[in-house]
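Missing here: one protein chain of the complex. Every other protein chain is in place.
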Amino acid sequence: MNKLTKIKESIFPPFALMCSFIGIILLLIFIGSIFIDGISRIDIDFLSNLPSRYADKAGILTSWTGTIWIMIFTALISIPVGIGAAIYMEEYSAKNRFNTFLEINISNLAGVPSIIYGLLGLEIFVRLSQLGNSVLAGSLTLSLLILPIIIVATREAIKAVPNSIRLASYALGSSKWDTVSNHVLPAASGGILTGIILAISRAIGETAPLIAIGALAYVPFVPSSPMDEFSVLPIQIFNWTTRPQAEFLTNAAAAILILLAITFTLTGIAVYYRNKWQQKIG
Amino acid sequence: MNAKGKMKKLVLHAFSKENIIKLLLQACALTTILVTLGIVYILISEALLFFNEVSFWNFISETEWTPLFPNAKYGILPLVCGTLLVTVIALSVAVPIGLTIAIYLSEYASIRTKKIIKPLLEILAAIPTVVYGFFALVVVTPFLQEFIPSLEVFNALSAGLVMGIMIIPFVSSLSEDALSSVPDSLREASYGLGATKFQTAFKVVLPAATSGVTVSIILALSRAIGETMIVAIAAGQHPKLTADPTVAIETITGYIVQVCLGDVPHASIEYKTIFVAGLTLFVITYLMNNLSFIIKRKFKEEYE
Partner (left out) sequence: MSEILKTELLNVSYGEKKALKNISISIPANEITALIGPSGCGKSTFLRVFNRMNDFIKSCKITGDVYVENKQINQKNVVVEELRKKVGMVFQKPNPFPKSIFENIAYGLKVQGVKDKETIKNRVEESLKQSYLWEEVKDTLNESALSLSGGQQQRLCFARTIAIKPSIILMDEPTSALDPIATAKIEELIIDLKKDYTIVIVTHNMQQASRISDNTAFFYMGELIEYGKTEVLFKNPSKESTENYITGRFG
C-alpha cells in the first residue's frame, strides 16, 4: 500500500466526523447570530403587541395566537382521519392490490411539495367551499399536508404491536373493533403519539401553503372563531424578513427564537416519548 | 331462509356497529385518494384554461417569464432554469457530505457515536424552512459578499448552499439505510482478501448499494425542487435564463409565492399562471418520486 493511499485512509474517519458535525455547527452559528440579534427584543410588549408599521411597536400577538388556533384545528381534523386511515389499512383491509395502490398513493402524497397543497386549499377550501382565508381553510389545508405523516407513523406503530395480543383478544370472542380499540391502539399509543407530535410540529413551521391560501401578515386582531382571518409565526417572520429596515430583521430574529423554542419543545417531547415507547416494546 | 329473511339479514349487517365503523375507517383511507384527485383536478383544470390563452409550444419554448407585466411573456424555461440552478448547488453540497456521513455511520462509527450523530442530523431536518431562508438572506449572503463582492443581495448561491445544508439529513439517512442493508458476507469476503476498511467501504459496499444511494439522491433532488421558503426569501424575483449563481433569479416555487402574496383576481390569467407553474412542479416531482420507487423495487434482489 503506497503512501498516498495510507494518507487517504487515515484522513477519512476524522474527515467524515467533521462532515457529520458541520451541519449542526453551521446551524449553531446561525442560531447564535440570531440569538444575539433577537433575544433582547423579546419582552412582554413583543409578545402582546399587534403587528404595526413601526418596527419597535410591532408584536407577535396575532401570530402566536394564530399558530395556536391553527395547531388545534389541524390536530382536530388530521388526527382522527389519519389514525382512521391507518387502522383501516393495517387491520381491516386485505393485503391486496387496492391496499398496495393506497400505499403508493400515500407515498406519492408525502413527496408532493407543500406549496401544491396550498394551491389545493386555495381552490377547494378558500374558493369552492367559500371558507375564505380563514383559520378553518388553513387548518384543512395543513391537515391534508400532514395526513401522510400521521398515517405512516400510525401504521408503523400498529405493525409493531405483537400479533399475539390480537389473537388472544379474538380467541376470547372480541369483535375486530373491540380488539383494535381495547388492545391494539393502547399498545401502539406511544408510537402514534410520537408521530402526531412530529406531524403537528411540522405543520406549525409551514409557511408556503398558508401564504397560498391567503393568510396575511397584517391581521390586527386575535382570531375568535375558526372563520376569522389569521396569521401565523412563520408568515410573520417571512413578512418581517422581507422588509428593508434593519429593525424589522431584529423582530424577525426574535420571532424566530420563539418559533424555534416551540419547535424544539415539541420535537423534544416527541423524542422523549419515542424512546420511552421503544423501551416498552423492547 | 326465504328472500325476505335474507334481505333482513343483509340490512341488519349493513347497519351493525362493526360495519359502520369499518365504513368510517374506509372513508378515512379513501380521503387520501380524494386528495390526489383534488390536486390533479385543480392543477389540470386551471392549466387547461391557461392553455386556452397561451399555446403549449409558447409555454415551453419562450425564454422569458413576465406574466405580471404589460406585454406579458409566458415561457416557463426561466423558472425551470432558476429551480435547476439552486437545486444543483444544493445537491453539490448535500450529496458529498451526506454520502460521507452515511459511509462513516454504516462502516466506521460505533453505536455510541451513531447515537450522538443521528439525532443531531434529525435536528437539521426539523428546522422550519422560513428560518433557513432568514439565514440565507441575513447571514450567508453578507458573509459571501466578503469573498464575492459582486454577489447580489438576492442570488441562487446563498439559497442553494443553505438548502444543501437542510437536505444533508435526507441523503445521509436514506443512503445509510442502503449501505447497512449490504450483507456482511460481502464485507467478509473483502476483508478476507486483505482489503482495508476504506477499500471495502468504497469498492465493495458502496457499489453494492448503488440503487439505494441513487434513490436517496433522487428523493433529495425532488425535495430541493419543491422547496419554497428558502428561495422565496433569498433567491430573488427575477426570472432569467442564466447559469450565474451570483445574480437574482426566480424558481417555480418562488414565483407561486410571489403571486399569492399579491392580490390576484380569480378569473385573470395571472391566477392561472400559478396553477400551470404548480402543474409543472407537480409533474417534475411526481416523475422523480415514481422513478425512485421503480428503481427501489427493481433492484431489491441486488445481492442474492
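Quick notes on this structure:
Think of it as A and B in the order they're written, each chain with its own count starting at 1.
Going forward, a residue touches a chain if its C-beta (ideal position, glycine included) is under 8 Å from a C-beta of that chain, and two chains touch if they have at least 3 such contacts.
This is a predicted model, so every value here is computed, not measured.
Contact with the chain that does not appear here is found for just one residue of B:Q199, B:T214 or B:Q258, B:Q199.
Note on the undisplayed chain: of the listed residues B:I44, B:L68 or B:L186, the one touching it is B:L186. Check B:A208, B:I230, B:I249 or B:A277 against the missing chain and you find that the one touching it is B:A208. Residues 183, 185-186, 188-196, 199, 203-204, 207-208, 302-304 of chain B touch the missing chain (whole complex, contact as defined above).
The definition used in the following text is that only the chains that are shown with their structure count from here on.
Rounded to whole angstrom units, the spacing between the C-alpha centres of chain A and chain B is 17. Chain A makes touch with chain B in their complex at residues 1, 8-9, 12-13, 15-17, 19-24, 26-27, 29-30, 33-34, 80-85, 87-89, 92-93, 102, 104-109, 111-120, 122-124, 127, 144, 147-148, 151, 175-177, 201-202, 205-208, 211-212, 214, 234, 237-238, 241-242, 249, 252-253, 256, 259-260, 263-264, 267, 271. Taken together, the chain B residues at the contact with chain A in this complex read 17-18, 21-22, 24-29, 31-33, 35-36, 38-39, 42-43, 46, 97, 100-101, 103-105, 108, 117, 119-121, 123-124, 126-131, 133-135, 137-139, 165, 168-169, 196-198, 219, 222-223, 225-229, 232-233, 253, 256-257, 260-261, 266, 274-275, 278, 281-282, 285-286, 289-290, 293.
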